[in-house]
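Up next, subunit A:
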Amino acid sequence: VIMVSDVGGLGDKSFNDGTWAGILKAKDKYGIDVQVIQSKEQSDYVDNLSNAAKEADVVIAVGFMMSNALFDVAPQYPATKFIGIDIAPPEGGKVPKNVQLYLFKEQESAFFVGYLAAAMTKTGKVGFIGGIAIPPVERFRYGYIAGVKAYNDIYGENVEVVVGYTESFTDAAKGKSMALAQYAEGADIIFAAAGACGNGVIDAAKEKSLKLYGIDANADLATVIDKYFEKGEGYFAIGVDSDQDYMAPGYVLASALKRVDNASYYGVRDAYRNRFKGGLQVLGALEDGVSLSQMKYTKGLVPARILAEIEYLNYAIKSGLLIVPDNENDLNNFSADIEFPF
Partner candidate 1 sequence: MNIFQAVFYSFSTPIFYKLMLMSATPLIFAALGGVFSEVTGVTNIALEGIMKIGAFTAVVFTFYTGNPWLGLLGAIIAGVMLAWLHAYVSIRWSADQIVSATALILIASGLSAFLMEPIFGHSGQTDFVAKIPKVKLAFMKDVPFFGQIFDEMSIFVYLAFIAVALSWFLIYKTPLGLRMRAVGENPKSADTLGVNVFKIRYFGVLMSGVLAAFAGAYLSIGELGQFQENMPSGKGFIALAAMILGNWNPVGAMWAALLFGASDALNIQLQSILDIPPEMKALLNLLPFVITIIVVSGFVGKTRPPAADGVPYEKE
Partner candidate 2 sequence: MKDIVKQFPKVLANDHVNFLVKKGEVHSIIGENGAGKSTLMNQLYGLYTPTSGDIYIFGEKKVFKGPGDAIRAGIGMVHQHFMLVDTLTVAENIVLGSEPKNGMVFDLKRARKEVKELSERYGLFVDVDAKIEDIPVGMQQRVEILKTIYRGAEILILDEPTAVLTPQETEELFGIIRKLKEDGKTIIFISHKLHEVMEISDNITVMRLGKVTGNVAAKDTNARELANMMVGREVVLRVEKSEKTPGNIAVEIDNLWVKDNRNLDAVRGISFKIRKGEVLGVAGVAGNGQTELVEALTGLRKIEKGKYIYNGEDVTKKTVRELRERNIGHIPEDRYKYAMVKEYPNYYNLILGKHYKEPFAKNGFLNHKVINKNAELLIKRFDVRPADGTIPTGNLSGGNQQKVVIAREVSFNPEFIVIAQPTRGLDVGAIEYVHKEILNLREKDVAVLLVSMELEEVLSLSDRIIVMYEGEIMGEVKPDEVTIEELGLMMAGHKLEDIKLEEKLAHGGDPIEK
């Protein structure tokens, strides 16, 4: 199995790393040979995919950037199986037989964190920071705003969302500045769907909280939590893609997960068991494709009722009772028609 990364490359703490984790899991289980090839620029994709196709039985293309290259290369190597992570079908909609695509319902995990943020805000304002307005980022935004709306509908509140774009997935300094600006405008929880810019957002949350709590950077989690309750407020970031809660325990409220690891694992597993079908699969909460993080460090901060509500929302989504909007139109028409059974 060879994985071809996009220009983000390994170490992005996002879908490249996630995909790789899934592959490693499959490796441990089935004892297959694995390798990763990194791409430096757009024009490397065709080249790298072709070379990989000659070497490997299964080639995994990671990232939406690679879609054109993938659909050019795959038909040329019918004997090789291709797995596309976060890659949408071509415009015609016809996916080559030897290609299995995985997409994600980012809006669903964003919905959870949106609901959570709305429930947790003390200021009535939450933030969203996007990188570049590409479709996955936009789906995160739709879901996030829908989550806030749902909370507003259910509780008759009026939590607002401040939106900003860094126009970059790499400039952490800009992410931090933007987070500080949003905090200054009254937001106290910010969800960053902006790649590595998000690290800056997390840093901003930590910095603001440290000041508010009057503790220093090395304070342990217990102190942080105590202080939160003592002050009755705090600043939080919300992570994206992978579980980023550990990056600043106590300051990252939760992460909206996109389980690319599961996707790559499913793909490799199917190929190994000769059950590879080809086609498109959109992984949502139901398929364990997206979810809310474990909230290992922050669960104690959230009222049990809210956690229960989110659990129920998860159920509602999985069972189709609730459909989270994935475009501007649906978002505008969205209203949460939910009654909690408790």
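Per the selection procedure, all candidates are chains of the complex that A comes from, given by their letters.
As a convention for this text, a residue touches a chain if its C-beta (ideal position, glycine included) is under 8 Å from a C-beta of that chain, and two chains touch if they have at least 3 such contacts; residues count from 1.
None of the values given here were measured: they were computed from a predicted structure.
Enquirer: Subunit A in this complex: which of 1 or 2 touches it?
Expert: It is candidate 1 that touches subunit A.
Enquirer: Please output the residues of subunit A touching candidate 1 within their complex, sorted ascending.
Expert: Residue positions touching the partner: 8-13, 16-17, 127, 130, 132-133, 138, 141, 162-168, 170-174, 176-178, 180-182, 184-185, 196, 199-200, 203, 207, 211, 216-217, 247-248.
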